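Removed from the display is one protein chain of the complex; every other protein chain stays in position.
Going in written order, the chains are labelled A, B and C, and every chain counts its residues from 1.
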Amino acid sequence: MTVPALKAKDYKSGIKAVWCPGCGHFAVLSALTKAMAHLGLVKEEVAVVSGIGCSSRLPAYIDTYGFHGIHGRALAAASGLKAARPDLTVIAAGGDGDGFSIGGNHFLHACRRNMNMAYIVMDNEVYGMTKGQASPTTLPDWSNSKMTPHGTGIPSFNPAAIALAAGAGFIARGFSGEPSELTRLLVEAIEHPGFAFVQVLSGCVTYRPDQKLWKEEVHPSESDLPTDDPVKAAQIIQAGDGKATGVIYAKQFPVWQPENRTDSKLNTIEKEFLL
Amino acid sequence: MTVPALKAKDYKSGIKAVWCPGCGHFAVLSALTKAMAHLGLVKEEVAVVSGIGCSSRLPAYIDTYGFHGIHGRALAAASGLKAARPDLTVIAAGGDGDGFSIGGNHFLHACRRNMNMAYIVMDNEVYGMTKGQASPTTLPDWSNSKMTPHGTGIPSFNPAAIALAAGAGFIARGFSGEPSELTRLLVEAIEHPGFAFVQVLSGCVTYRPDQKLWKEEVHPSESDLPTDDPVKAAQIIQAGDGKATGVIYAKQFPVWQPENRTDSKLNTIEKEFLL
Amino acid sequence: MSDSSKQATSQSYSVAITGSGGSGAVTTGRILLEAAAQCGFQGLMTRSAGPQIRGGESAAMVRFSQDPVECMGDEYDLLVGLDWRNIERFADELPLSDKSLILSDPAAGEVPALLRSNGADILEVPFKKFASGLPGGRLNMVALGATALVCGLDLKALETSVKAILGNKGEGIVETALLAVRLGYNHDHRPRITLEAPGKSADHWSITGNQACGVGALRGGTRFVAAYPITPASEILEWLAPRLEKLGGSLLQAEDELASINMIIGASFGGVPSLTATSGPGLSLMVEGLGLALVSETPVTVVNVMRGGPSTGIPTKSEQSDLNIAIYGLHGDAPHLVLAPLSIRDCVFTTQWAVQLAEHLQTVALVLSDQSLGQSQAIIKAPPQRELSLARKVEATPDAEYQRYAITPDNVSAMSLPGTAGGMYTADGLEHNPRGTPSSMAVDHRTQLNKRLHKLEDFDFGEDWADVEGDGRQCIITWGSSTGAVKEVAGWLLAQGSSIKIISIRLLAPLQHDRLKDLLKDMEKVLVVEQNHAGQLFHYLHAEGVLPVSAESLAQPGPLPLRPGRILRALGGGG
Partner (left out) sequence: MSDSSKQATSQSYSVAITGSGGSGAVTTGRILLEAAAQCGFQGLMTRSAGPQIRGGESAAMVRFSQDPVECMGDEYDLLVGLDWRNIERFADELPLSDKSLILSDPAAGEVPALLRSNGADILEVPFKKFASGLPGGRLNMVALGATALVCGLDLKALETSVKAILGNKGEGIVETALLAVRLGYNHDHRPRITLEAPGKSADHWSITGNQACGVGALRGGTRFVAAYPITPASEILEWLAPRLEKLGGSLLQAEDELASINMIIGASFGGVPSLTATSGPGLSLMVEGLGLALVSETPVTVVNVMRGGPSTGIPTKSEQSDLNIAIYGLHGDAPHLVLAPLSIRDCVFTTQWAVQLAEHLQTVALVLSDQSLGQSQAIIKAPPQRELSLARKVEATPDAEYQRYAITPDNVSAMSLPGTAGGMYTADGLEHNPRGTPSSMAVDHRTQLNKRLHKLEDFDFGEDWADVEGDGRQCIITWGSSTGAVKEVAGWLLAQGSSIKIISIRLLAPLQHDRLKDLLKDMEKVLVVEQNHAGQLFHYLHAEGVLPVSAESLAQPGPLPLRPGRILRALGGGG
């Protein structure tokens, strides 16, 4: 049976996004649906799983299966789903607050566990949905939130460095202002066998209008990338300005997936209790 | 007023430890009290804060203030205490399960936050207290726990690598089988201004009898250490076998401590609500 | 406690202003409220927003009166439509009657039928036309002027308020706004109401419930806060952060709620009164930590600003549905304090009391505010300072016999703070003996369970446990933000010559059984009023054995506010 190829718009649900006009997350939605079309994914065989935040509203806008969970737990829900349903293409998505603040532990362990899924973090260096507090990726001197009136004073969290140290096998950085590169990165991430992490610089027009400057600041990485050498990757990530896009690191590790060995009956198992 | 110098034993509380005979944690207790004596710490100005696990029982055995909290939250409680009471010497302690599994997120953020405290993880690559399940630092092929009968199959967590990526300024590895070196490391950690992380290989005789081999395997680091170059530190950590002891990385970053600016009265503050 | 029982016998005026994204309905409402305050009125402004993250359609509801205003009424006297786009989103929140007036701009099209259906009068004012005559003129400012006129507010007061609120936007903007306001104000010289303005009062505050909780926290002595942002609690934290540090305290933005609760436990162990604020999902993450605070007897206060639940629920709307988790949500036998402020103004006292009770009794205090209190702006009489003789019992000179968890007559044991020589001990969440050493013996468990229970049960909480007003053989029991509407009903009844007893419970746990039973002794009718689905207070009171079998429940979930008329009907018709 040949199915007519789907276009990006066929992957959109038609539900109106709650996002502010100009929010970077729109571009991520577009790029992701384009990546899905490019890969010819069968809609019902995809599940997009998220936490809570502006960015985490993503699943509802995509016409695949979706799970809009609770704050910080996207990767946990996605991992359970993938463990139980290895046949699905599982994509986890969310924000920098969701993924790196409250969700930091699951991020660490999902990198290690290396299940076959993509994880897209729409990083706007702010908690958009709760009206503009500092997130782990916010620079220490950003003092526009009343909760941290002098800035956090804490060096910002380096997602790529953490992912690498935690054992992720695919690390990329994209930009909502470069949609076609972003689409390409997402295609590669979904194709990568194992846990693929994509940090997307996706500006918040409302609480971080200064991010308009990203248009000038973001640039393709100058290094010869991707590398599969973790030490080199560490060097590149440490030396970088955090604004270089591209696939930084790609290496195949054994993918973890629980093994189901269907070779017994419950009746037989229960016999062990007989004296 | 000159106070007679205290000996290590003066820092012990006299409460009988619940640990199994031969448990590595005894040596950590000894080394820590020796370090305290060496530093001449005033007992009541020290607080030892822990989570839950065999290792986390430590505070009760030390005659300073102690807080035996809940599983995984030692660093959170220690951070709050230090924020409110910067005058105290705060030492957080616990196990590999407590610190790297359930407590992983606080570990990440405590490294970044860089408050002035030492964090000692007694790493036995197992959950001792719950009778021997795999922890994040357990090697993937260790199959002695019924919960993971074929081993976890997941590459083990590299605490030093994570600490470095997360921004810790002091990273050391010690061994309960080398108590005098361990004492030295703990002294340096407590003296380091900022967050100082010490991973102590501290064997579990009961659930990891194989760790008797550590006596042979653990060795002083061969590199010229400590370094203050994060890239070099990353290289050393990545290349290492995880069994090399010593201070790996030491670098001073600004220490985070909330600023108290006592320059107002509540009455004055309340005036803002007047029309 | 309060002089609000008069409110409903007095006159009040309610205005709703609605508009689509960017139309400025909320700013308009805020200026109107403060203009009324300039005239000496007390008042309340609540708001409602669409699902957009920011700048979607919204409605501002303003009510003012010579007396305290603690709820919205049953109907609006005046509805101001800046435009009619998406009005169906709000229609059920904006009841009108044939006594209502609608101010509308002919350029916005006809007033939608669902607003006209109750026979409200319509007054047309060309907001847009007037505004377009001014360079940069905004139609909401024209509408504001017209509204203020209808409300009978003084133009000078209105101008003061415009300047105060728009002041930081620059002089040009203020000037244009003033021109627009005057155009609206002067187009038609027929004020519709003539509430007598009391004249500006020097001791009135303009404050939200979230800010009021912040004030209460500071008054109670809170000097450390760790927290994670969440709607609708964040403003407590945002208000506190810059102010705490001026008082020698600090606020730490934590990585999550597991961290924040454990951080304040750590800080409080260090001797500093500590607090956090959150909402349902965050509270859920804190319950393990609350148990630790409770068993280690480390005082902490958590302000939980309730929103629609369960799960993520309706984050921006109000509901009183976290009573269950607040009272029963810890594992094990875990008695602690649960309080609820009865109004925005009362957020100050209740939060102060909670913090000091937690300190005094070395336990956990939960304060149940909600979105409708927290995010509404009120004009209130400044709450007087109250000195409470409640403080942590500290052991300054511990001797060798010092026992952290010693059994004492009041079951509160003196705490030795880090830094105190000779008082070293390890606080523990494991069950322990009086010294603090972990124990799994039945006798230690029972002793400490009894201690933790009786320090609460035997404490004399005095008269503040509830606001009790009125008398008669009928009684309404309520709590938290539902109190305002209940008091309004009491006022109506009083005005009609019939009377009713109102018990608004401020201290929900430990429940003051004897006092409640005493009050309920001769009642013919008892109605329990609250804003949730299950009747959580109703069931809790039954669990505690204080309600007569015949008691009735009026439980209405959010997001719509509980209106006085609904309560009156429940009283009359048996729920």
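As a convention for this text, a residue touches a chain if its C-beta (ideal position, glycine included) is under 8 Å from a C-beta of that chain, and two chains touch if they have at least 3 such contacts.
Quick caveat: nothing in here was measured; it's all calculated off a predicted structure.
Chemist: Tell me which residue among C:335, C:383, C:398 or C:436 touches the hidden chain in the full complex.
Modeler: Final answer for the missing-chain contact: C:335.
Chemist: Which listed residue, A:66, A:99 or A:226, touches the chain dropped from view?
Modeler: Of all options in A:66, A:99 or A:226, contact with the hidden chain holds for A:66.
Chemist: One chain isn't shown here. Among C:43, C:137, C:313 or C:484, which residue touches it?
Modeler: Considering all chains, including the one not shown, the answer is C:313.
Chemist: Among C:120, C:294 or C:424, which one is in touch with the chain left out?
Modeler: In the full complex, the listed residue that touches the missing chain is C:294.
Chemist: Looking at the full complex, which residue from C:222, C:301 or C:532 touches the chain that isn't shown here?
Modeler: C:532
Chemist: Which positions on chain B touch the chain that was left off?
Modeler: On the side of chain B, residues 18-20, 23, 52, 54, 70-72, 101-102, 104, 127-131, 133-134, 136, 145-149, 152, 206 touch the unshown chain.
Chemist: To test your reading of the contact rule: which positions on chain C touch the chain that is missing from view?
Modeler: 51, 89, 92, 258, 280-281, 283-285, 287-288, 291-292, 294-296, 308-317, 319, 321-322, 324-325, 327-335, 428-431, 438-443, 445-446, 449, 453, 532-534, 536, 539-540, 542-545, 549, 557-560
Chemist: Quickly run down the residues of chain A that touch the omitted chain.
Modeler: For chain A, the residues touching the absent chain are 13, 15, 43-45, 47-49, 52, 59-60, 63-70, 72-73, 76-85, 87-88, 105-106, 108-109, 258-264, 266, 269-270, 273-275.
The rule we apply is simple: only the chains that are shown with their structure count from here on.
Chemist: What whole-number Å value describes the gap between the mean CA coordinates of chain B and chain C?
Modeler: Roughly 42 Å separates the two chain centres.
Chemist: Let me have the rounded angstrom distance from the C-alpha centre of chain A over to the C-alpha centre of chain B, please.
Modeler: Result: the chain centres lie 31 Å from each other.
Chemist: From the mean C-alpha coordinate of chain A to that of chain C, what's the distance rounded to whole Å?
Modeler: Using C-alpha averages as centres, the distance is 38 Å.
Chemist: Can you list the residues of chain A that touch 2 or more other chains?
Modeler: Where chain A meets two or more other chains at a single residue, that happens at 101-102, 104, 136.
Chemist: Of all the residues in chain C, which ones touch at least 2 other chains?
Modeler: Where chain C meets two or more other chains at a single residue, that happens at 251, 255-256.
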